[in-house]
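Excluded from the complex is one protein chain; the other protein chains are retained at their positions.
Order as written gives the chain letters A and B; numbering starts at 1 within each chain.
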Amino acid sequence: MAATEIVQEIKRPPQPPGPIKWMRDNLFNGWGNTLLTLVLLPFAAYVMFSSIRWMFVDADWQVVTNFPLLYAVGQYPRDQLWRVGVGLSLILFLMGASWGKWGGLLRSIAIAFAILFAVFALLPVHHPEFDLGMRLYLGANALLVLAGYFIGRIQSLKASYIVIGWAITPIVTIIFLSGFENSATLPAVGTTLWGGLLVTFLLAAGGIVLSFPIGIALALGRRSSLPVVSAFSTIFIETIRGVPLITILFMFSIILALFLPSESRIDRLLRALMAVTVFSAAYSAENVRGGLQAVPPGQIEAAKAVGMSNFQTMVFITMPQALRAVLPAIVGQFISLFKDTTLVVIVGINDFLGIGRSIINSDPAFMQLQIEVYLFIAVVYWIFCYLMSIASRRLEAMMGVSTRL
Amino acid sequence: MTDTTNNEVIISCKNVHKWYDEFHVLRGINMEVRKGEVIVIFGPSGSGKSTFIRTLNRLEEHQEGDIIVDGIELFHDVRNIEKIRTETGMVFQQFNLFPHLTVLKNITLAPIWVRKWPKDKAEKVAMELLERVGIPEQAEKFPGNLSGGQQQRVAIARALAMQPQIMLFDEPTSALDPEMIKEVLDVMIELAKSGMTMLVVTHEMGFARAVADRMYFFDEGLIVESGSPNDIFHNPQEDRTKLFLSQILHH
Partner (left out) sequence: MTTNQSSIQYKSDIPFYRDERVLKIIAQIISTILIIGAVVWAIMNFLKAADARGMTLTFDFLKEAAGFPISNPPIEYNPSMTFGRAFLVGLVNTLRVSVFGIIGATILGTLMALARLSSNWLLSRIALIYIEFHRNIPLLVLLFIWYFTIFGQLPRVQESITWPGLVYINRRGFYFTWLRLTETSAPFVISIGIGILLSIIVYVILRRRRELTGQETHYSKISLGILIIFPLIGWFLCTGSPLQLDVPVLEGFNFSGGLRFTPEFAALFIGLTMYTAAFIAEVVRAGIQAVDRGQVEAARAVGLSTSQVLSLVVMPQALRVIIPPMISQYLNLTKNSSLALAVGFQEVFSVGKITINQAGRAVPVFALVMVTYLTMSLLTSFVLNLYNRRIQFVTR
């Protein structure tokens, strides 16, 4: 019997996971990477530092800070601003209530908005229009979200009330924004006076809400077994997808009037909304169609076998599965729509970008300050789009869990 | 099984033909099923047996012949089709559970929306059925979290929730791993013993031996032979039957 030697294993002492090791692995592993890092690092540092310096020292931000209300609501009469507030506050309240009632992703969205308004209330702008009253209003909105949350949590409050609240929000908002002729309490404010973020959000929200059901209808139409419906939907979708948005915008601006009875005149903003809606609907239709194709035919057979009608099958079985399958693409289309609203500047509507342009053009001195304006606008869009894409990723993750097959 | 020879005929098929374009898939099927009978349909793939069973609830259309289910003629009348579909339940080879709904909602969806039951009644019936198939604890889970055998049992419960007169099974165990076949067959056997009229397309001959009243051998769109399990297993008349039996009973 041989003597067994127990060899004690001596483990190599673990290297400290310090920054040295990290740099060695990620920046300097190998000659190529080392060279690359040595070239890129000074360049990146230079860019970063000179940008920061420009931002805080060289740049003249008065072009942005002097016109907060212009950027926000365009030329909307300053004494009627409370009407914009009505819609805004209603939305924020409902957002809080929805968070309270249903939770989930709504919590992040509601809190994000509350924080946004709190930040607005504390912005370091010095402007006569941006007085204490305005700041108090903005801060109150942040609190309104919380109030909505507590109301939403009340068990006895039925979810359907909140849904009804959302349903009447667009109507209420529009009524308060536009007002009526010959009214003392709500004098008419023409849409030509609306501008800035107000217009951008109206177009984006309106476009999203309207284009989605139209897109679903078009997708169903394209897959229909009725040849005329299918042909019409296909031609409609493919034509719109084959031309740039700007041509659709111009078509609605200039030519639409010719296709309707001569007595009708449609408001310019509404025409832009219709154009954006129709354009986005065609793209949403293709996304939904992809989702519909992904639903296994066995699902429909099972629904029929258990006695459900075509309509019930569509509503309970087909659509939920189809939409879940293509949710990322659908939300991506919404984000694109939000960015596409900038094109209305070309048909003369003063959205957020348009206000920036008109501010630059209003004073020759501002010609030097274009970069501040456009960078500011770019950053604002960027923030909203980035937040939307984060929300989309969270939504995807949530949906994935419950439909894991 | 039970003595069903004096029950009324609940399914009647006379001279049923079906074509897929040029392909003649059902070439004149004649069959009568009495209430409470358990019928096993077997045969090689492509013989038309799945197609036949799917014509009974109009998932497939037949071009010629008469089909009468529970006294209702099955043809182009949409109201008849709806009625027949509520009176027949179907269990699929691929289960076809609705992945975005919980097990409980899978079962209560149709009773609530088609039979218009109130939610508590539907849920009570659903839980009873889940007990009956042996998995009441899975009620709040999603189909994706269940094994194949559990999913198929939920599918059976879902079909039974509509309280059908007839249950149709289209190769219910063919997509299951072997260790799960038994749990599903046990449920089906219990169902048979409780007096349900069942038409089962399957290769599970053990099931047939246990509960079938009659067996039909399909080949190339025709019923080649039919009879009680005893006759079929011990005294098959046709050569094709003998050949097929020898192929599948050699396990």
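To be clear about the criterion, a residue touches a chain if its C-beta (ideal position, glycine included) is under 8 Å from a C-beta of that chain, and two chains touch if they have at least 3 such contacts.
Because the structure is a prediction, the values reported are computed rather than measured.
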item	value
Residue of B:R79, B:K116 or B:H234 in touch with the missing chain, whole complex considered	B:R79
Full-complex contact with the absent chain, from A:N26, A:S50 or A:S362	A:N26
Touch criterion as defined above, residue of A:W61, A:W166 or A:Y381 at the omitted chain	A:Y381
For chain A, the residues touching the chain missing from this view	26-27, 29, 33, 36-37, 40-41, 44, 225-229, 232, 238-239, 241-247, 250-251, 254-255, 257-262, 339-340, 342-343, 345-346, 353, 357, 370-371, 374-375, 377-378, 381-382, 385-386, 389
Touch list for chain B against the chain that is not drawn	8-9, 12, 66, 68, 71, 73, 75-81
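Here, only the chains that are shown with their structure count from here on.
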item	value
Separation of chain A from chain B, taking each centre as the mean of its C-alpha atoms, in whole Å	50
Touching residues (chain side chain B, partner chain A) in the complex	57, 59, 82, 85-86, 88-90, 92, 94, 96-100, 109-110, 113-115, 142-145, 155, 158-159, 162
Complex contacts: residues of chain A adjacent to chain B	296, 298-299, 301-309, 312, 316-317, 320-321, 324, 402-405
